[in-house]
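There's a structure below that I have some questions on.
With one protein chain held back, the other chains of the complex are shown just where they sit.
Letters A and B name the chains as they come in the text, with residue numbers starting at 1 for each one.
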Amino acid sequence: MSEVIDQYVKTEYEAGFVTDIESETLPPGLNEEVIRFISAKKNEPEWLLDWRLKAYRQFVEMEEPEWAHLNYPKIDLNEVSFYSAPKSINDAPKSLDEVDPELIETYNKLGIPLHEQEVLAGVAVDVVFDSVSVATTFKEKLAEAGVIFCPISEAVHQYPELIQKYLGSVVPQKDNYFAALNSAVFSDGSFVYIPKGVRCPMELSTYFRINEAKTGQFERTLIIADEGSHVSYLEGCTAPMRDENQLHAAVVELVALDKANIKYSTVQNWYPGDENGKGGIYNFVTKRGICHDNAKISWTQVETGSAITWKYPSVVLRGNNSVGEFYSVALTRNYQQADTGTKMIHLGKNTKSTIISKGISAGKSQNAYRGLVRMSPRADGARNYTQCDSLLIGDQCGAHTFPYIESKHPNAIVEHEATTSKVSDDQLFLCQQRGIDTEKAVSMIVNGFCKEVFKELPMEFAVEAGKLLEVSLEGSVG
Amino acid sequence: MNYQIDLQNREQLSLNSSELSDIKELYQQRNDSLDAFKQASLPSRKVEHWKYNDMTFLKEGEFELATQTRPMPTSYPAIAIEDAIELHFNNGVLANDLAALDLPQGLRIRKLQECSADKISLLAKMNQVNEKNMLLNLNQALCDNIIVIETLDNVQLNQMIYIKHLTSDLQNNAIASSQIFVMVGRSSELSILEQFESELTNAITLSLQQSFFQLSENSHVKHYRLNVEKDSAHQVGQVKATLEKDAVFDSFYLGLGSKLNRTDIDILHQGNNAHVELNGIYLPANEQRIDYHSNIEHQVPHCTSNEIFRGIIADKSSAVFNGKIHIFKDAQKSDAFLNNKNLLLTNQAEVNTKPELEIYADDVKCAHGATVAQLDDKSVYYLQTRGINKKRARKMLSIAFIQELVNKVKQDAVRKHLVSLLDDYMSHID
Partner (left out) sequence: MLKINNLHAKVEDKDILKGLSLEIKPGEVHAIMGPNGSGKSTFGYVLSGREGYEVTDGEIEFEGKNILELEADERAKEGLFLAFQYPVEIPGVSNMEFLKASIDATREYQGKEPLDAVSFMKLAREKCQQVNLDQNFLKRGVNEGFSGGEKKRNEIMQMMLLEPKLCILDETDSGLDIDALQVVADGVNACRDGNRSFIVVTHYQRLLDYIVPDYVHVLSNGKIIKSGGKELALELEEKGYSWIDKL
């Protein structure tokens, strides 16, 4: 079996090409001038500059957290460039046709043909390249339904009341070290507003790509689902192969007002570093949603990339009868390290949450689930169910489970279960004896292991996620 | 001479001058423990391993180390165990005369200072700096009451070793400090009962108590640790056991009462095919805080662990359960199971549970589960329809919730005592 594990470890990263585009990149380092530069570049109103500076001042007082089960050299922020934009789109393209053809080519290489998606899938796509939103498709069609889907930098100018009201309302500037950093320097990201009672007519989608060397990406996404509205949002990420580590510190805020329903799906495939653990993205992401009465937020993530993943998509169940869900597949191999999970904060009555986490560790990687379920003294009748499974491939890796359960209400019910299993020699032999080679067998077993999560993904994404796992597992076990 | 410990000004603390501090095998260990104690942050909500505890009493500052020898009062609520070999610790100080004990063949009980240098070195090893619990480091730095219990190989001890602890009659805030070190020979068997009681005092008492077990090949130990202290008592204790090949450690815990009871259970599987059985019941009421932190390390292949803790949390009390299973690289074929269930009885009660798995080997079977819930309304209703009043029905169901664990106590006298304690407890909660 070990031979094939070795091979698996050597599988190459498929999205690791660099796009040759002239870009405008800020020299590395962080200070108030940088923040003023970013803000000026975007022609931002005074209040937003102040908001950023406030975040920055809080940030410098904070320390990088160390509680995660992660081991990496500290990030030197003086080495990171906090702004990079493809030059040729400084004048902001009005439509896809105006977008740099090389960029379009990049997305085609990634298997995201914008035009094709427009026509075939009917998915509206916002593309964030390094830190700048490149193109948003389907704007008009969405506008008919009253849905706003645009780069957040544009929303600042066009919908200042919404931004002022909600920006930082879910993840405050000083929430944590990385969120504070993001609040100070975020360059772009997507903004979505779904009006009352509207069911968004199509899936919304963003693709993120880090292209420039030594660049940090700090996008910020804000989704507001007004009363009774529905939206499904997809997010995909890739980055080119580079020897040095690159920083990604994003913030995503979701607001689900009464009876609203937000489904947020991520397939994260940032560059994980090479087989010796060199390079790769440091992915420190704060994602959180607030549910008001009878609202629902569902996070689904498939995490296969990044050298370091630090990510806990959470739901604050503030409203009565609100629902939070977290479905996760995290696959680590080589020297990847993931510390990921969720927080379900039950504040309202009869709130419900479900957590299904599937961790797959291979190679020399470390994969940890960290989750918090908190039942407040007001959470009458609240329920949580957590299932947390780990699958180990090979004997050099680690799988860890750190669930925190805090209950202050006698009528709240919390259930947590965790198991660990491996891909066994017996299973592989049975498959082989039926003519199925080991590679295919492993991929079948892993897909079976992840089934409960994949069924939560929108159809096209589920296929993509399945393929991604297959690519990642290529030549994995024997 | 009184030895004062000012918890708020720790840097001035130096080693207690005593018989034990002069032993060279212990000196380094004591010094290291003291340094670690001085350097660590005092337990508070900001420290991960103390996150859920209320340690405000530590702000009281000055504590006096209890050193006075007092006999065990006859009012001690003893368990009627026939033919037991008894040790008494009153405020951590040994209260009975070891020489007067009538010990069976193959069993020896001594003070540490009477042991050979290599035994002392072994104990020093057990007293290594504790990374998680700085108060245990304090105990390791200054404990003067260390009793060593050892058996030869192939000794089947029929008599129970019964250790009575009491914190009593203190005028000032005080720390009681003691350790026992149990070394069980190859293929030997012994059972040991630790009971902790206290008298209600106005002063704040902190009892620091550590019990170390070293199980040689194929040895079997049955162990009971019952904490039944009053609301003024604080205990920070530890049970630490190392298991050699084929050894079996069967350990039972009861947490009932005390203002604060924090017990760290550390099990180290060091020989193949060792097995540990940890079972516990915690029943905090009033404003009590009970906290069990268990850590089972599978350092070698083919070991098994089975851990079940259940808690009923009443009134304004709180409970913490942190159960970690750590499978080392190479510890293949490990089989570990952990289950923790909690009943919260009121909306001012609180439970924080954290079952953890840390796994570095692939061919292992590990599972844990934790639940927090209330009594099932349907069951209560069912009993009511059969003429049982609601209060009684709730009690019956609460007892049923922990009955499985009570049944695991095979020693008759201990189980009977446990049942009577539980009856008493049940009659006081709503």
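To be clear about the criterion, contacts are C-beta pairs under 8 Å (C-beta built on N, C-alpha and C of every residue); 3 or more make two chains touch, one makes a residue touch a chain.
Being a predicted model, the structure only gives us computed values, none of them experimental.
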Ask   = Where does the absent chain make contact, in terms of the chains shown?
value = A
Key: Of A:E32, A:E64 or A:D425, the one touching the omitted chain in the full complex   = A:D425
Query = Given the full complex, what residues of chain A touch the hidden partner chain?
reply = 1, 421, 424-427, 429-438, 440, 444-445, 447-451, 478
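Note that only the chains that are shown with their structure count from here on.
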Message = Touching residues of chain A toward chain B in the complex: what are they?
response = 67, 69, 375, 377, 390, 392-420, 422, 424
Message = Could you list, by residue number, the parts of chain B that touch chain A in their complex?
response = 48, 52, 329-330, 332, 342, 344-374
